[in-house]
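My questions will all concern the structure given below.
Missing here: one protein chain of the complex. Every other protein chain is in place.
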Amino acid sequence: MNPFLVWILQLYIYFVAVIMMVYMIRHVIFTFNRLNKNQRRFYHEILDSELPPVTILVPMHNEEVVAEGVLRALIESDYPKDLMEIIPIDDHSTDRTEEILRQYGERYPYIRPLYRRTGMRGKPAGLNDAIERASHEIVLVFDADYQPPADMVKQLAMAFVDPEVGAVMGRVVPENTRGSLLTRIIDLERSGGYQVDQQARFSLNLIPQYGGTVGGFRKSVLLSIGGFNPRILAEDTDLTYALYTRGWQVAYANRAECYEESPEDWGVRFRQVRRWARGHTQAAFRHFLPTLGSKYLNFWQKLDGVLLLGVYAVPTLLLTAILCHIVLLLSGAVAPFTLLLAAAFIIVNAYGNFAPFFEVGSATLLDGGHRRLWLLPYMAFAFVFNVWAVVGGLKDALLDVAREGTPQWEKTERFRQ
Amino acid sequence: MTWWQPTLLMMVFFILILLPFFPGLIELRSPKDDLPLRIDMEYIRDPRYFALAFRQRVQENLTREAQGGPGARPRLQPMVTLGPGTNTSGTIMALDHIEVGRGSKLGDAYSYGDLRIAEQSEIESAAADGSLLIESDSVIRGWIDSEGDATVGNGVNLGVSASSASTLTIGERCEFQRLWGLPVRTSEEPVSRYVPDFPRDREEIIGKDSGVEIEDAARWSSRDMTIPAGSTVGRDLVAYGDVRIGANSIVLGTVKSRGVVTLDEGVIIEGSVIGQRGVNCIGNATIFGNVFSSRDVELGPGTVVGRPQAFKTVFSQTRVLLARGVEVFGWIVSEEGGTVG
Partner (left out) sequence: MRFENDPEMERQSTPREEQASLRQAQGVATEASVAAGRVLLHRAYRRLFAQNRWVLLITVLVAAVVHYFFFLNVEWFVWKMCVYAQQAGAFLDFGARGGSLGYDDYMWRRLYPLVFDIPEFDRLGYLIRFLICGVIALLLALWRGLNAPIRLFLVTTVLICTVSTLYLAIVQDLGFDGFEISKLYLRLVLLTWVCLPIPFLLLSLGFPFNPIERLLVTFLPVVYDFGFSIVRYLVLIWLASTLGGWAVPLFFVIVGPLMMVVFYICFFSLAMKRVADRMRRDEVKGKVWRL
C-alpha cells in the first residue's frame, strides 16, 4: 500500500483517538464532579410571593391520547391561575385533539387553544405562531406527553429572577420504564444525561442545554433572535446556542422533574434519534463559528459548546476510523503495530465508546437505582443502534444543506393506552 | 477435525461473550428495579411543612383518641409546668400553656396556646399555636414553629428549622439553618427608616437627579463593576466579575454577579441580588427582591429584605451571617448553618 496513504490513514486514526479521549475526559470530569462536588443550586430554592405571569405552550399534533393528561396536570398546578395562560397548539391534527382542546378552552378561561390549519407544520413553526399570541414575557413549553407536577411551573418560572437567564430546562424522567429493554435503556440514558451531564455542566458554569420541553425562555429574547427557525429540527439546541452567543445563560433545574413517555418501539426510537442528530447537526453548522467567536463565552464554555455541537459527529468519526483500521489491517500496514497506533486502536475501539457508561452508572447510583445497574452492558447494543441512527441523521443534515429545503417535522409516536 | 469440534469451540466462545449480559438478563426476566423514579406530583414547598405536618398528625391522633373516649375534646391539661432539669423523651402537650424549666431535656412539645422554654434546655421540636419563647443557650435538635410571635434568646441553636406565622425574633449568637417569619428579625425593634414604595415611587426615583446616571453601560460587564455612591441605575446589572454598589445608590432592577456583590450603606435594590461567589450588605440596605448566593451571604445592621406585603428568600449554599437589626420578610436558608451577631 502507498506509504503516503498509510500515513494519512494513521493520522486520521490518531485524530479520532484524540477526539475520543477529549470526550472521554469530559465525561469523566462531569461524572466526578457530580458524584463528589457540591452542586450549584437552582433558583427553585427561592420562595417568592410575587410571581411573574407566564404563558405555557403545549405543541400538539394528533395527541388525543395524551392531550387531556398534560392539560389536567397544568390545571392542577399550584401556580396562581390569574398569572397563568395556557396555549395548547393544535398543529394540523386530524384526530380528536381539536375537540378536546375546545372543551378545555370553554371550561377554563386561561386555556386559549391555537388551531393551526394553514402554514408550515412542525413544532418550531407552531411555537412561533403561539409566541405571537403569548401575553407574557416568560414562556414555558411542555410536550403533550409530559405530566408536570404541581410546583413545576413555579420552579421553572423562578429561574427568570436571574436577569442573565434566557432559558431554563428541567429534568425529564421516563415514566414507562417497564415496557421493554428499550424503555429501560432509555431510562438509563436519560438518567445519565440529566442527573450527571446537565447538572455538572450547570455546576461547572459550562453550557447546559435547553431541551425544548420542560423548560422555558424569555419571549423578548426569542423574538430578538427572530423566533425559532422552522428549517432546524433541533430548535432547542439552536436556541441554546443563540442565547449563549448573545450573552444569555441557560439554567438547569435538576429538582424540576417531569415524567415523559419514552418510545417503546425500536423503529420509533431510531427515527427519534435520527431526527435529533439531524437537527443537532443543522444547529452545529449554524453555531460552530459564532460559538468560537463569542465574547460572552470563556475558553471552557467555548470548548464545551463545541464538543456539545460535535457530539453527533462522533459516531461517524468512529465508523470511519474503524474502516481505516480495517484497510490498514488488511494491507499489512498495522504489522509494526507501534505502541501509539495500538493505543489509538484501543481508544477508538474501547474507551471512547463507553465513556458515557461511567456517567450513566453514576447517575443511576445517585438516583437510587440498584438492579437496573446490571443492564449497563446492554448499552453496548444500544450504542451500535444509536451509531447508525446518528449516521443517518448526519446524512439527512448534509442533504438539507445541499438541497436548502425545509425538513418535514416528524412527530414521535405515543404509546400511552 | 469433525463437526463437533468447531461447534464446541463456537459454543464456548458465545457463552463467554454473552456471560456479561447474564445478570442483566436476570433483571429483564424477573424485574425488581424497573419502576420509574418517583416524582411527588403533589409536592409543594412549604417552609412550615414540619410543623404543619406534625400538627396534622397530632390532630388525627387526638381525634382518634377522643372518639374512643368519653368526651369529644381531647383530654389535655390546660397548663403543663415542668420544673428545672426535667428529663423526658415523650411528647408534652397542653391546651393553653406549657412552661419548661431551666436545663430540661425534652422530646416534642406542643401547646395550643403559648409555650415557654427556659434557658439551657434541649428539645427535639416545639410547636405553639400562640406565642413561643425559647430562652438563651437552649438547643433545638429538630425544629420550632409558632402561629403567634416567636422569640428566641441569645446563643440558641435553632436546629433544622425555626418558623413563625408571625414575627420571629432571634437573639445574638443564635445558630440556624432555616428561618421563616413575617418578618424574621434580629433585634427587638423593627427597622424604621424611609424606603420607597415600589412600583409607586419608581417614576419619581428615575426622574430624580442623583448625580451619576448609568444606563446602557451598566447592562453587562465582562469584568468587575463599581457603581459610584449616590447613583440611580434604571435597569438590571449583570457582571462577570465582582459588583460594588456605592452608598445610597438605587438600582431599579436586579443585580447579578458571577463574583461577589457588595452593597454599601443605604443602598436600595428594587429587584433581587444574586452573587454567585457571595453577597455582602454593609448595612442599612433595602432589598425588595431575593438574595441568592452559592457562597456566604452577610447582611449588615439595618438590612431589610422583602416587605410586609411580599415575602422573599435569602439563600446561601454555605453560610448566612446576620448582624443585629436585620429584618427579612420571608425565608432564610443557610445550608451550612448561619449565625446571628
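Points to keep in mind about this one:
Here the chain labels run A and B in written order, and each chain numbers its own residues starting at 1.
Keep in mind that, in the parts below, a contact is a pair of C-beta atoms (placed from the backbone, for glycine too) under 8 Å apart; a residue touches a chain by one contact, two chains touch by 3 or more.
This one's a predicted model, so the numbers in the text were calculated from it and none came from an experiment.
Every visible chain touched by the undisplayed chain in the complete complex is listed here: A, B.
Although one chain is not drawn, the whole complex shows that of A:1, A:18 or A:292 it is A:1 that touches it. From the options A:305, A:369 or A:393, the residue with contact to the unseen chain in the full assembly is A:369. Residues of chain B in contact with the chain left out of this view: 1-2, 5-6, 8-10, 12-13, 16-17, 19-21, 23-24, 33, 35-38, 40, 43, 45-47, 49-50, 53, 141-142, 160-161, 177-178, 335-337. Those residues of chain A that touch the chain absent from the view are 1, 28, 31-32, 34-39, 41, 171, 181, 195, 254-255, 257, 266-267, 269-270, 322-323, 325-327, 329-335, 337, 339, 342-343, 345-346, 349-351, 353-354, 357-358, 361-362, 364-371, 373-377, 379-382, 384-385, 387-388.
Heads up, the rule we're going with is that only the chains that are shown with their structure count from here on.
Rounded to whole angstrom, the centroid-to-centroid distance between chain A and chain B, based on C-alpha atoms, equals 33 Å. Interface residues of chain A facing chain B in the complex, by the touch rule stated above, are 38, 40-41, 43-50, 73, 78, 147, 149-151, 161-164, 173-178, 181, 184, 187, 191, 205, 247, 257-259, 295-296, 367-372, 374-378. In the complex of the two chains, the chain B residues touching chain A come out as 20-21, 23-24, 26-28, 31-37, 39-45, 47, 220, 222, 236-238, 253-254, 256, 258, 271-272, 274, 289-290, 292, 294, 310-313, 315, 317, 330-331, 333.
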